[in-house]
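Working notes for the structure below.
Every protein chain except one is present and positioned as in the full complex.
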Amino acid sequence: MINVIGYHTTKFGEQWNKSLFDLISEAIHGVIKEMKIDKEEINAVFFGNMLAGILENNVHGGSKISEILKTHVPMYRVEAACASGGLAFNLACQYLNANKNSTVLVVGGEKMTDYPTPKVITALSAAASGEEQEAGLTFPGLYAMLARIYLHTYGYTEEHLAAVSVKNHFHGTFNDKAQFQKEISIEDVLKSPYIADPLKVLDASPISDGASAILVTNNRHIAHRIDKKMTVLSSQAATDSISLSGRAYLDRLDSTVQAGNKAFSDAKLSPIDISVAEVHDCFSIAEILAMEDLGFFKKGEGGERMKNYETMFGKTNGLVVNTSGGLKASGHPVGATGVKQIGEVFLQLTQQAGKRQVKKIKYGLTHNVGGSGGTAVVNIFSS
Amino acid sequence: MVGITSYGFYVPRYRIKTEEIANRWGKKGTDISGSLGINEKAVASFDEDALTMAYEASDMALEHIDRKSIEGIFVGSETHPYLVNPTSTILGEYLGIGNAYQAFDTQFACKAATGALITGVGLVKSEMIKNHVLVVGTDKASGKPGDPLDYSAASAAAAVTIGSRNVILEYIDSFSYSSDIPDFWRRHGQSYPSHGGRFTGYFSHISGAVQGLLSKTGYKPSDFARAIFHMPNGKYPVKIASSLGFNHDQIKDSLVVTQLGNSYAACVLVGLSAVIDTVKKNDLILIASYGSGAGSDAIVFKATNKITSQRKHFNSYIKEKKYIDYTTYLKFMGL
Partner (left out) sequence: MLEDPEELQLLIFSHHRNMYSPVKIWRRQRKLREYLGKKGKIITWTKIYTAGEGRSSEDPYNVALIEIDDHTRFSLQVIHGYEKLDFGQEVKIVLRKLHQKSHEGVIAYGIKCIPL
């Protein structure tokens, strides 16, 4: 049995004073201290990060963390664009399945604000294929092409997309670690400038710095010491072609569908059982697609149901999505996101979510996507 | 019989009006278009250059010609993409010519292509080349912003294939007149050409070449159905035609400069493309190019009965256009 026993995150946002490894160090030491674990009890480290190599000419992050932690255990850097954090967790679970009585640290971090925006846009587009980069497709551009098809096929408008950002900003007001803790309105979103039509600035998650860390263990004695923990019921990853041009369908992300199906099947649960979920809203359209692809909504219903705020905190007795504020409001330091999502569900399932605590919950889900759907990781947890 | 066996052209869709440039520089548009005889010019986009335009023109020219039969590719330009690295082989690669061809690039201001054309004829006539030679004139010309040359410097490409089978324009004869006149030049490292104002070798060299040609061949100006003179602006070709004894009807179809500007190395071949749609069998065509520095190539062609098989409708082609403003113009020219 695998349990998540601790979580610590830095604030996400423009952290001018902190470098990438300052943030990672903060997250790591934070979670170790909170859990009163000795660092010697950590048997391996899994590190999710996308851009350090591209922006800072820094790879070999594992050995950098070894310097920070001053231990000699194996450290695995995982990269799958924006799914780096989620995939690092997935790999950690594989490790724990193979190694008895072990405790691992999963940490994700990203430093994006040290560079001018065009440079970061180019770096992020490394998650796209060479052909897409050559065509000048930016990351928003890829999702914009999907959004255009979705809106056209199911007869929705940009207002339906805007509802996602409105909901997530509302949630962000309850999260003191979120980059944005201010509400926005549908008009605000519609009036914001286009970045790649039909997506506008307020349809898109921001450029952020941050790091998040969790401790995961299959060691019963350690788990026993910890009061507040959540059990990992399943962790599944799936992939799809990196280019949109290689996809069988353009109104869904098959990687999400596959990972989700496997995760539910593994956990012996259905979408209806999930009370709280963190899904990957890198752009408003992404959350709508995710809700359909994970089976929470029927295909094509997403726009309508988002516009009705059916998954908003305080508005429903059913599933609440992205209480952290999602990527949109809590921020999206790429490598950290997948870990933060797990951390958020951890806070919910252990009744530590404070002002944004969803009552009466048993099962939670996280969904983390890399690129335009090239990788998806779905995890299901129980309290 | 050796001559032109096919032709092709490419003029970018984008146009900028003389008036638009003039307004930005605080000048009166109608004064300038009036004195230059240019109303608007064609401009290549930021993602076009002499090579991409050469490709388009060549692709059109090679529509019915087996690409592997091209044994020579000669590209003339004043704006080759590289100072060192041949445009002709990049072109050959994209056209899929194979490897069995000779290639060279030329530069000689606006007559870079006609010199290569004459050489191409020589190679085919002597049977050193048995099949085809592709000759292309292409330029994305610009003048220094605000300089008078900037009103006329334009973009276009034109290509001809020279061969001995299915000739549409038989090469009859040519005469070249050359000297050293520094009327227009560009030094290494300079972004724009410089010029000597009104000092030009245009009139003396074209006269020299055409009169030399007429004398050599025995033709009189009235023998020609069409005459195409290099067009640095809308006035000079009219003036030289008249002084050499050609009437306005002989040149009027070729005066594309009024609407397209001066596309430098492509200019006379674009002029040829404009008239060729209405040329009839046995018509004599005179082409007289001018390259600053300086030289003129005067060439006589005679249309064969195959001329009607290749009408490419230049005049309707250039009707499709999009106007751009000065800021877009600067972006397009990379300034």
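Here are some notes:
Labels A and B are assigned to the chains in the order they are written; within every chain, residues are numbered from 1.
Following the convention adopted for this analysis, a residue touches a chain if its C-beta (ideal position, glycine included) is under 8 Å from a C-beta of that chain, and two chains touch if they have at least 3 such contacts.
Computed from a predicted model, the values in this text were never measured in an experiment.
Shown as candidates are A:52, A:163, A:195 or A:347; the residue that touches the absent chain is A:195. Here one chain is not drawn; of B:25, B:46 or B:199, the residue touching it is B:46. Note that of A:10, A:25, A:43 or A:125, the residue touching the chain absent from this view is A:125. Residue in contact with the omitted chain (choice from B:73, B:90, B:117 or B:227): B:90. Within the set A:133, A:261 or A:382, the residue that contacts the chain not displayed is A:133. Those residues of chain B that touch the chain absent from the view are 13-14, 45-49, 51-52, 55-56, 59, 81-82, 90, 93-94, 96, 322, 324, 331, 334. Summarising the interface, chain A meets the missing chain with residues 54, 57, 117-119, 121-122, 125, 129-138, 140-141, 144-146, 148-149, 152, 193-199, 241-246, 250.
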